[in-house]
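One protein chain omitted, others in place.
Moving on, here comes chain A:
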Amino acid sequence: MNDEQVGFNLADLRKLCKSYMDYTRTYMDRKEVRRINRQRSSSDNFVFQFSSDVVDFSSQYGSDISISYTASNVTGRPSKFPNYGDFPQSYVMRSYGPWRDLAPSRKCPIMPQNAGRIRSEDYIILSFTIPVIPVVISIFETFTPGSVVRISGKVIDLPETMAWRLLWEGLPQNCNGTKHSRLFAPKLNHIKELVKEICIEFNHSQLDYYTELDAVSMGGILKYPEDGELDVMSIPMVTHTSSGYVGDNDEEQNQELLLNVRVPSMASNIPMSTSLDPFMKLIKNIEELENEWRKVPAIDYTLQLPNESLMQIFSYLDLKSLRLCMRVCKRFNNICTDGYFYRELNLKPYWCSFSYSMLISLEPYCDRMTKLDLSWCGITKGILTIPFNLFLKRCGRNLTNLRLDCCEFVNDTTLIAINLFCIYLKELSLRSCTSISFELICPPQSLTEMERMDFYRTNINRDYLSFYITDMPKLKHINLGSCKRIQCMDHVAHELSIWNKQLVSVDFWKSYTLSPTGLRYLTALKQLEEIDLGWCLAMSIPGDSLLDLVKSCPRLKKIIVVSLRGVCDRDLLAFADYCPLLEQIDLVGLRAITVDACSKFLQKCKNLKLIDVNFCENIKEDDVNDWRLKYPNVCIQFTTSDHSNVYHY
């Protein structure tokens, strides 16, 4: 039986504690450490465990059938930590930095004011064996750390829509430049309930490269002490400050890194005079202010504003504030319930409490709704398929954009409902909707306005896709990444080339059945600006097909040819010659690319912004440094981690 399944026995705990100390090279005096260890081991209440299972996730770099760069790697003990580098044994997500938002396939944000200060792009839900009251959650990050923005825990034995508790949130941490792995263990909010599953959310926008996660651990107590307050003396809370960088030599940062033993009783030891003085001052200030306000006659300045101006002001509010404004007065209520504010609706930030009643309460104002983002709202299982289908029937007729990423409640009947009721749809995003089987026979298509379809990691098959694409002459963007059920991607490429001449971006990430023959069909798509051929293993010897493609698609701005091992200098130079607008290119793992060709390429591509040459064997760090000096406007991705020991344990 694995250790992570039974939690930890005390000996292991002590060992782990010790290794933590080593990792952090803590400057805390040894006595303190010993005290913590002693206390910990004396309390059987404390459980330390690594995550045992992945419940759900939004995206992964690897493919579902593989074990490289996939979500399942985050379970169990860390396998690489504290080594720093790009390891296939870790969990990697699909994006980093601003590059996706700069690509031709970027999506327009829906109701951006709703996303709040901390917006998340990806999530993973992990389950643990033993439910505990979380005291410390540690995330083992082995490569470009710093993208964790939120941790929430799901309380057991509660309805799912009420179960999620926020444990920590914060802005993405800028760790760029630190070449060290990081043990991220922020100070958690106190909750008194048992948690078995946690959700970690990420924001990659600040990252220099893909972040990699090795493991996640949760330490906590089994029972909350009955005498009310958590007695910290009996359960020492070892927490790292949220900005803790592991293994940094900087003395100042290490000060922050110290394992802090938080003792609440300390507060009462503070002398009264010093603690109360500023407080009294503040009270006085407030009283003075209030007196001043009383002198001013009470005038509601908003009365002088026309409704239109107020509407303009309210249009910057997020949904929560809007709902609060509704309760202020009748006038506000009238304004705030105007359909104008609900033309675009984005409920993704509220996924943790999403329920059908939330949707229903919004329904009266949704008659003019054009854009709806319900991504991640299936996590709480707060809505069933049929009520949602009926909602689409009532409110879907004006919809142009519909995003249902990672929604478990979306199934085949929902697709039919969309076909029937949302006839003006321009965008349909079904990323990671794994519960759609695509086996029900499709009704006659009516989605002729469609411009963007996203089928990333769904079970869509060739026939079903044919139904769609043959009826969508205006289609501009299609994402078929990791669609493992499509048996013959060449056929799909052929149909795309016949029916969708307007296509701007196409994503074939991890499509193992796309061959050079299929790629040749795409030469008919003259408008193509972005093509993702990453990990199309059947394409590994592209022959002349890539050459033909770039010759006939001069508008290409983004090309991803990760791991197409046969791409050689000739192809690279052709990219430079025939695609003058090229901005982003991903050449990871191309063994044959030489330094000379790459230099020429950089010289010729005036618009280049991003080039990724990681794992290109012929390219050495010195060359990259030269290029970085010569082309300061180009972001050249190249990591010099020691790859020689990557495969050995």
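In this text, a residue touches a chain if its C-beta (ideal position, glycine included) is under 8 Å from a C-beta of that chain, and two chains touch if they have at least 3 such contacts; residues count from 1.
The rule is simple: contacts and distances are computed from a predicted model.
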Subject >> Hidden chain of the complex, named as in its UniProt record, picked from "S1 motif domain-containing protein", "Anaphase-promoting complex subunit 11", "Gaa1-like protein" or "Protein phosphatase" >> reply: "Protein phosphatase"
Subject >> Hidden partner chain, touching residue among A:192, A:526 or A:591 >> reply: A:591
Subject >> Which residue of A:67, A:360 or A:498 touches the chain not shown here >> reply: A:67
**OP:** Quick one: say which of A:109, A:170 or A:566 touches the chain that got left out.
**Re:** A:566
Original post:
Which listed residue (A:438, A:535 or A:627) would be found touching the missing chain in the intact complex?
Top reply: A:535
Original post:
Of the residues in chain A, which ones touch the absent chain?
Top reply: 62-63, 65-69, 72, 76, 86, 88-89, 535, 537, 540-541, 562-563, 565-566, 568, 588-589, 591-592, 614-615, 617, 643, 646-649
